[in-house]
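Omission of a single protein chain aside, the complex is shown with its protein chains in their original locations.
Labels for the chains are A and B, by order of writing; each one numbers its residues from 1.
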């Protein structure tokens, strides 16, 4: 916390860098991470390079964040994600504090997210926030004096999962460009899938095979605003077997019971897309299977023995990319430092990609447009007036 | 833990200092903090000086408690307080462990607080205990081998909140003496307000403006035993506007729903005392607004932008004063070391102020007299025979 913020200024406009203001007069903006699209392709690439270096030479970073504290503010339980963040911080020499569910937090007493993050700003140097309400981490970031990472906000965004997926593919294949990605399972309600498609749409030579029951196809705005707007080839198929031999990556997803409106639909569909050793025989020798975990039964445990099963390595990649992210948001790397727009002239501007590879004004540049189920936690949501909601019925299930 | 306690002695009489007994034959007493009145005015002043130095030069203290462990034993959730203690310990280079609610503790298996603290004494070097039952931390302190800090016991005491309030005023104004303090909201059930009035009664030239609905005025024992007994000027008013221009400090409090006996009373009163930018126009330019947080709606969010809104700075002050307290209770500062009575001849004596500025035998010297709702958690409460309970009906709501 340094010598503390300048108390003569309203808190909203203060940053962690304030104490150094005299000796370092240039304004350095604090960055948050709300959506994978907040980062340019170059930033993501540099972040992945940093994560790879951390994986190759962990000792070099073992003391990088000594004296720094990560707060994990989880308004709903997500043990895997929380522990990944905490492990990331500990591996950098930092420390952690926080809460694992809302019923053990002041939220139960009616405190707003905006107030909580200002309190947390006095206790920690960076915050990973999980919240069942979409937009809550964004509201927090607007009132925070420390960097906020969205660790999942309802059905909206979970950017470190997307960064994990990208870094895993990069680690397994050496590059993200020029691959055929199969996405299998619940493609309608799967936040993870939507974010991954959107994030990969900025890379070269990507094509998608979308494997799902007709009822669980990707929403229209993904097809139109992301895939078609960016001229990305995709095929929609019903069978997991059909195009298996063409895939470089098979991304399996869980059929989440809570996304269904009735038990019957869930039971009918949940076993349609189970990956077995038999199905793996049709896949390439250099294909890799990913899964965001936890899995229930959509990947048979026999597949675990297959060298192409990469979902547990994905967990490890997730820890390293979070390390890289935390280090960078705390200004201890140059990953986010070589961008052009660092002046904090526009608070909302931080939410947009700083630089972008994608051509013109794609949906990818406007992370809050055309996405379902937005909503802010009890406060006016900045940017909501820009919302051009094209979602179809039933797409928003986290209201 | 050093080389461990001398196991030939009953545990009750052992202190952390035991291993050094041979080389340091003088008896150094272990101190606990149960009430703000356990500390003399000099001790509080030295504690605030230490906290101010920590705020000005945090690096100097970043390794002060390396190898030391704080246990946070929270029998009811209080995220803000717990995280403040944990952050304080981490900022001193220490580590933490503990539990955040009773249902995740051995208490659910029927263990007494006395047993739990003896167990915790083997795991940690200092303990912050929150408990819904009044007196529970006191019982713990009597059986503990490590310093115990009362982190809130029902409607009784919350001494680090009071120290936070004092240090915030000291930080904002340079001194605590000679100010007019307005206290607004629920003054009847507000533990925070009672403690602050009592603690401030030992400073020079204080006067109070007590702003509340008639139903929620301060209890009689505060008026008689604290204010009148110490000849402290006070006025009781119903309107927040009326004496606003005279205030140096405006201390807002939440109308806690759980203090009311019926929903109707709560709904009728809760909006009476909402601080708005309009009301702030009548206040001095150098007045400051404090609030123990969390707030619900008793301070309009528009007031946050006002430079006089100091409640988030208060949170930061709370972390620093807890740092100073932890460091001192662990014997790593001379804040508590220059007092006269360090011999542990009288266990209960530790609960009384070591030295006192206040004249004669005021209520402030007898923290367990004339206060409502005392009670110890399943054990005989030492000192309870001294209780001269003058509380009126309904004052004790935490039974």
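Simple rule for what comes next: contacts are C-beta pairs under 8 Å (C-beta built on N, C-alpha and C of every residue); 3 or more make two chains touch, one makes a residue touch a chain.
Since the model is a prediction, treat every value here as computed from it, not as a measurement.
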Using the document's definition of touch, tell me which of A:217, A:282 or A:295 contacts the absent chain.
A:295
For chain A, residues touching the missing partner are 55-58, 62, 77-80, 83-84, 86-87, 90-91, 95-96, 100-101, 293-296, 301, 304-307, 310, 312-313, 315-316, 318-319
Logged for chain B, residues touching the omitted partner chain are 1-5, 7-12, 67, 69, 71, 95, 97-99, 103-106, 108-112, 114-115, 118-124
